[in-house]
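Sending over a structure as structure tokens; questions will come in a sec.
Yeah, one chain of the complex is gone here, protein chain that is, but the others are all in their spots.
By letter and in written order, the chains are A and B; residue numbering begins at 1 in each of them.
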Amino acid sequence: MSANHDGANLLEVRGLTKIFGTLTACDHIDLNIAKGEIHALLGENGAGKSTLVKMLFGSLEPNSGEIFWDGKPVKITSPGMAKKLGIGMVFQHFSLFEALTAAENIALSLNDGSPIGSIAAKARALSYSYGLPLDPDSLVGDLSVGERQRIEIIRCLLQTPQLIILDEPTSVLTPQEADKLFETLERLRAEGKSILYISHRLEEVKRICDRATVLRHGKVVGHCNPRQETAASLARMMVGSEVKAVVRAPAEGIETAPALLEIRNLSRKPATPFAIPLKNINLSVRAGEVIGIAGVAGNGQGEFFESVSGEVLQQDAGSVRIRGKDAGGLPITRRRLMGAAFVPEERLGHGAAPRMKLSENLLLSRHATDGKAFVGSGGMVKNGAVYSAAQRIITAMDVRKSAPDPEAAALSGGNLQKFIVGRELDRKPSVMIVNQPTWGVDAGAAAHIRQALIELARSGSAVLVISQDLDELFELSDAIAVMHNGELSVPLPIAEATFEKIGLLMGGAEPGHAEHGMEVA
Amino acid sequence: MDITVNILLTIATAATPLLIAAIGELVVERSGVLNLGVEGMMIMGAVGGFGAGYLTGSPWIGLLAAIIVGALFSLLFAVMTLSLATNQVATGLSLTLLGLGLSGMIGTSFVGQPGVRLPNLDIPVISSIPVVGKLIFGQDPVFYISIALTAAVMWFLFKTRTGLTLRSIGDSHTSAHALGIKVIRYRYLAVMFGGACAGLAGGHLSLVYTPQWVENMSAGRGWIALALVVFASWRPWRVLAGAYIFGAVWIGQLHAQAFGIPVPSQFLSSLPYLATVVVLVLISRNKRLTMMNTPASLGQPFVPDR
Partner (left out) sequence: MRIELVKRPQRSALFSMLSPFIAFALTIIAGAIMFALLGVNPLNAFEIYFVEPISQVWQLHELAIKAAPLILIAVGLSVCYRANIWNIGAEGQFIFGAIFGSIIPVLFPQFEGPLVIPLMLLLGMVGGAFYASIPALLKTRFSTNEILTSLMLVYVAQLFLDWLVRGPWRDPQGHGFPQTIQFGDSAVLPELMPDAGRANWGFVFALVAAVLVWLMMSRMLKGFEVRVLGSSPRAGRFAGFGFNRMVFFTFLLSGALAGLAGISEVSGAIGQLQPVISPGYGFTAIIVAFLGRLNPLGIVAAGLVLALTYLGGEAVQSALGISDKVARVFQGMLLFFVLGCDTLIHYRIRLIGMALTKPNGATKLEAAPKLEEAR
């Protein structure tokens, strides 16, 4: 069931270029998409994939280059025009409205005046026919990430597009949900539709894509048939060099090591209308080990992180214990002073203040733990000491930057993440809790960060990693627990864990019934 | 009986400018823009309306001028916050400060001049039906406009596709932009609608409520209108209820002063302002309600990348 490559190209892109200030995000991109093929657009974070698809969808204006649709030159000046041509888009960061219902969300992108009721009926019918059931009357804010993606897909399909662009669609899905999506995509291909599939996950590209275009630093570095490539050869094309594999030395004597972080019966009521309640979470992380927490986004990971870090306090002081002492009632600064360090998911605006210099961002998390070194008498900040400490971290983590002490927002995602992780590692914390350590980070930086976390653990610290990226967790962790709907499963030792087992838990299978679920799958 | 009818009539007259200004601001805030310049636009509408009415002798032209002046004045805010992405709070404040200054300057020559008054509707026969006749058929024209406006905004926001689009922009301008909705254009129109409403409310003050020009005659009503929108948690019919509650407080304290209640008049005069604070506290205590209803992108600057 290979695609029909003889057919004329549905979309042709010639020399498409987009420049932001001094950065050439897309540099003379050429791309052909045939009718009825699934075409992969591969590239690292920051390679220019998103910029390219935004130009194809009319939300960004190219500086130069041509686009041909069905052989005719077109200028796509707005998303509305893209839709008229027959281009549909499923965004990575969904373009949904939380305060509106699914049907209203769908109505907003259809430019006909038909009443909401009939749109809802159509959406419901279509969603069932593709095996992506959807309740059009539910409020988007109440839905899981996977359900939100269904709305995006149904919304896109209702416009009967010829070309469907999917931006990193599986990053928010369990492996089983991803399988379901692939079935839908193959069915769409069989119906003659073209799909531009953007991903950095090589295995799935090899599995479903007919052709691939690889981007690196804003340039096309090659076209290929992914089925004839290996994951390693695709990775080389994407990264441009060999990526150092992460080495995880065997953990020794963990069983007898003391638990440095203990979570006991941690529960939390939802703070906002759309928040997830935490239900009776138990976990302990011992000196020397890395525990991973897997889970689909929006299952309580953010709430869990806030509770453990002390940004939100617990009623029960014993629900969070750091190095054997109750910390549940203590704020984040006190928990840091007990030896804990935290890296939140959001870099800009949570882990770092975007409009502040790196040295100031160093002070952000360390003004108390390094109070003597950084703050003098009368509360005066020792700028010199802070600056040189920041430079030390920049060197240690190989942070690339354009100025000696730039604003956090001026750094690329990967470099900023290296700085934020480095800021905490520099303290040699005995407990380290990281939420999404390499989200949106290029492969080189990701390997660097992962290796550093393993080394921290092996030097005697307890490391807890929360991540949506299963590959990452399997690379890092000594055991993996799964968070689903505010509950945490018992950690599976890495030797026993498989993608299938973890995936089922992510989808909400009862921890005790995992074996049964496997048989069904 | 007559006294009660008259009090009810004056409550309606006091509530009308609050209602109109608040309904306008509600639409603005539903689109995700916080315009704190209501007081400034209202006072500009009042001086513009009075001036045009005084110069032409026609209260209707005055009313029209008030609307136009309010809308044009809000355009200043729109250019700053929407095209130049300035801080909405600071810009709204400066619109109010500029409006108060400019209206004072323009109005210098109007002080003490007799104004024109928009006549009450007086349908023969029907309006002489006791009580109901006067209340329903004998009010000033702006009263009817205010009620019709509230109904129209309710219908627009919740029953039309354009209204849905406007609400979606208020919920997430980035999502709206990604769908190809012209965020900035919608917001321009919303802000100018709010300006026109505030202008009309000001015109009501200087052409109906007290048909003359007094400096700072809006007396904080623009701010109370802003508070009403929060109080109403962005629902038009609740704005209507709120406006009438405040109209009653306003009139109540005036009557209390007239009756010589042994409380210093200043304390009575401060009641509407204190009531605003109390009402805001009561409504914000219910955090869930506030969070569910506040337009999520309210006050956030939006710069589309092209």
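As a working rule, a residue touches a chain if its C-beta (ideal position, glycine included) is under 8 Å from a C-beta of that chain, and two chains touch if they have at least 3 such contacts.
Because the structure is predicted, anything quoted here is derived from the model rather than measured.
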For the chain that's not shown, point to the residue among B:13, B:35, B:94 or B:150 touching it.
B:94
Contact with the hidden chain (one of A:28, A:323, A:367 or A:427):
A:367
Hidden partner chain, touching residue among B:10, B:58 or B:86:
B:86
Chain A, residues in touch with the chain not shown (by the definition above):
21-22, 69-70, 72-75, 77, 81, 84-86, 309-311, 331-333, 336, 342, 344, 346, 348-356, 360, 363-365, 367-368, 375, 378-381, 402-403, 406-407, 410
Spell out, residue by residue, where the missing chain touches chain B.
36, 76, 79-80, 83-87, 89-91, 93-95, 97-102, 104-105, 108, 219-220, 223, 226-227, 230, 264, 266-267, 269-270, 273-274, 276-277, 280-281, 284-285, 287, 290, 303, 305-306
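Note that only the chains that are shown with their structure count from here on.
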Between chain A and chain B, what's the gap in Å when you average each chain's C-alpha atoms?
45
Interfacial residue positions of chain A with respect to chain B in the complex:
58-61, 78-83, 91, 94-100, 104-105, 107-109, 113, 272-273
Which bits of chain B are touching chain A when the two form their complex?
161, 164-165, 167-168, 171-172, 174-181, 288, 291-292, 295-296, 305-306
